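All protein chains but one are shown at their positions in the complex.
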Amino acid sequence: MAEDMDSANTAGTRASGASYVEAKLGFRNYWYPALFRHELESGEAKGVRLLGENILLRKVGDRVAAVQDRCLHRGVRFSRKPECYTADTITCWYHGFTYSLLDGKLVDILTEPGSKMIGKMSIRTYPVAEAKGIVFVWVGDREPTRLEDDVPPGFLGEDLAVEGIRDEVKSNWRIGAENGFDTTHIYIHRDSPLIGGNHLMLPIGLVPATKQGIETHAERDPRGVFDSMAENYIPVFEASIRGEKVLESRGARGEKRVAASVSIWMPGVLKVDPFPDPALTQFEWYVPIDVDTHMYWRVLGKRVVSDLEAAIFRDEFHSLWKPLALHGFNDLDVWAREGMQEFYKDDEAWSQEHLNKPDACIVEWRKLASKHHRGLQPVK
Amino acid sequence: MAEDMDSANTAGTRASGASYVEAKLGFRNYWYPALFRHELESGEAKGVRLLGENILLRKVGDRVAAVQDRCLHRGVRFSRKPECYTADTITCWYHGFTYSLLDGKLVDILTEPGSKMIGKMSIRTYPVAEAKGIVFVWVGDREPTRLEDDVPPGFLGEDLAVEGIRDEVKSNWRIGAENGFDTTHIYIHRDSPLIGGNHLMLPIGLVPATKQGIETHAERDPRGVFDSMAENYIPVFEASIRGEKVLESRGARGEKRVAASVSIWMPGVLKVDPFPDPALTQFEWYVPIDVDTHMYWRVLGKRVVSDLEAAIFRDEFHSLWKPLALHGFNDLDVWAREGMQEFYKDDEAWSQEHLNKPDACIVEWRKLASKHHRGLQPVK
Partner (left out) sequence: MAEDMDSANTAGTRASGASYVEAKLGFRNYWYPALFRHELESGEAKGVRLLGENILLRKVGDRVAAVQDRCLHRGVRFSRKPECYTADTITCWYHGFTYSLLDGKLVDILTEPGSKMIGKMSIRTYPVAEAKGIVFVWVGDREPTRLEDDVPPGFLGEDLAVEGIRDEVKSNWRIGAENGFDTTHIYIHRDSPLIGGNHLMLPIGLVPATKQGIETHAERDPRGVFDSMAENYIPVFEASIRGEKVLESRGARGEKRVAASVSIWMPGVLKVDPFPDPALTQFEWYVPIDVDTHMYWRVLGKRVVSDLEAAIFRDEFHSLWKPLALHGFNDLDVWAREGMQEFYKDDEAWSQEHLNKPDACIVEWRKLASKHHRGLQPVK
């Protein structure tokens, strides 16, 4: 059926597939957001699962440490009942094996003082970076890159205040990423309360303009695909079937123009600029948990010039943007991804789908990810 | 252990197995009931799953149309949120791909008007037939047969009024069919409120008479196996263990004789005549949904001479026969099938079972189905 389709796009997709199709658990040797810093403020250790690896995080002094969440002795997860008796150690609840959170060394066994194993074994440690209230963990074997290599341009800007939420979604991470970068999925949002609530101008669909303005940034990190929405597409405000008008955009008369550009960056993080308001930028991470679940990070950034402005934004985030935009708008994305998972859980889906012209950006993303990743996370 | 058994029957079963044992998802190129016509009256599109295929149905004018319930673009099911903007189309909730329900053609993409894909791609359509308030769908590749080739004799009789229900049962469809056609499973029904409630004469068991009267109709469609119950078996009204009486049929003194004949027809539909009353006939379909579930159709037919009589039967069906017979009697069949599934989910069960003489009818059914089917539905 391929010959009936927009062949340029489709061929690209098919040809580029190899690595991307295998990347069920994502790509190694990247920084991934693990949790919000405030989740660790109590001092307790917390477990997360990234790319199929169980990882334990805890504040050690001012920094955050991350180690494998599995005792060497009998393989249990520390996070099932975290025991922290000193500032920089984690003790296993089962037999008291105690490890340094800083270098992973076995420093004591509470049930067998003086064991010959002490000091001779280590659990794996993970490099950690913090920015904007988010704790990032390096999942990989190589020397970590700079954090700025793995986040969207602008995210680390000094004047950017950041607030967000994270939720587990029952779909593969690639479904999350593609739904986010998908230009015409705005169709599902046409009745969103955000449109009227924030006076957004939002079309129902988009017709690609003759000359495509999708730019692939593959020369240096961060690597990504940039889609200048405002320039690349002709917005569609009315939908017709066989010439008969059947739908009209509620966002046709909105004054606020948003989503002038949408870009996606390795290892799977979106930037929509501006969104959901001309003064805001939305960032989204789709972090693999297991092959059929991902952690969905919805994060808003706002330029501020003072701590007071940052505090005001925090209030505004919780009272307005979180319910109206992150839930009111993006919850439907969660629903859409779960609907796609049924088809894409089968590897053959990638060769059975039929992409159309507006999917050209997704094709570029697949090509980039296939060609420029730093390593595949193996599936056990 | 085979040598200890009633060898005639058993040998038949074993020899005939090949196709039937493989028919986990049933047989292709047959008409199957999909839903009741009244389920579509609201005009909404509805999804069903037949033989592992997702199918969408909707009324288009006076007829019912059926198409594959999966968008070509990203593989989602339309029925997750059916959108119907015109009388004969289905629009995908994700990107507005819109297909004709009549020929399956992609007629528009709401988010990309003017797409080159429009008119060049199609989703699969399924032939539909309607009879007796039931919508039948042809699942197969060949040219459809006449509906009367795939339903029990008499079902399409002009004067037959039909009422029924359908329910999902957690067993393979073959377990459903065999439980229905099984002559001696009446044992489980011995305490049914239907017996006393309708004064039925119903034995506990049946001893096959010397000369078997099971007829196989394999020369022309519909093909089936016909068991003249009344003539083939000696009814058992008392049960004994080592000569000691342990049970007595509550149906021994009932005046109404039912189930004079039981027959089963390809692709898996039962006729019990008369039942559950001398004036009624029961039809049952066991339609594969997945390998471990089937749709159980319980349908009663009554000869009527006017619309008034049909209306009276409808009332009677809802107030009397549905609770007393379809639930009060047949719910136990559902329970029995779920109990068999544990054993038969393993393919080896078919060679480990030990059928007895009254199972001769089941053996004939297996032989017929193995030899005369129009195609196996492949299991993915």
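In this document, chain identifiers A and B correspond to the written order of the chains, with residue numbering beginning at 1 in each.
The definition used in the following text is that contacts are C-beta pairs under 8 Å (C-beta built on N, C-alpha and C of every residue); 3 or more make two chains touch, one makes a residue touch a chain.
All values reported here derive from a predicted model rather than from experimental measurement.
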| item | value |
| --- | --- |
| Candidate in contact with the missing chain, chosen from B:His217, B:Lys357 or B:Lys371 | B:Lys357 |
| Residue, one of B:Thr184, B:Asn232, B:Thr293 or B:Gln377, that touches the chain absent here | B:Thr184 |
| Among A:Ala18, A:Leu110, A:Ala230 or A:Ala279, residue touching the chain not depicted | A:Leu110 |
| Contact footprint on chain A, counting only the chain that is left out | 70, 72-77, 80, 85-86, 89, 91, 93-96, 98, 107-117, 120-121 |
| Touching residues on chain B - with respect to the absent chain | 1, 4-6, 182, 184-188, 204-208, 236, 239-242, 244, 246-247, 336, 339-340, 342-344, 349, 352-358 |
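Here is the rule we use: only the chains that are shown with their structure count from here on.
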| item | value |
| --- | --- |
| Chain centre separation in whole Å, for chain B relative to chain A (CA means) | 47 |
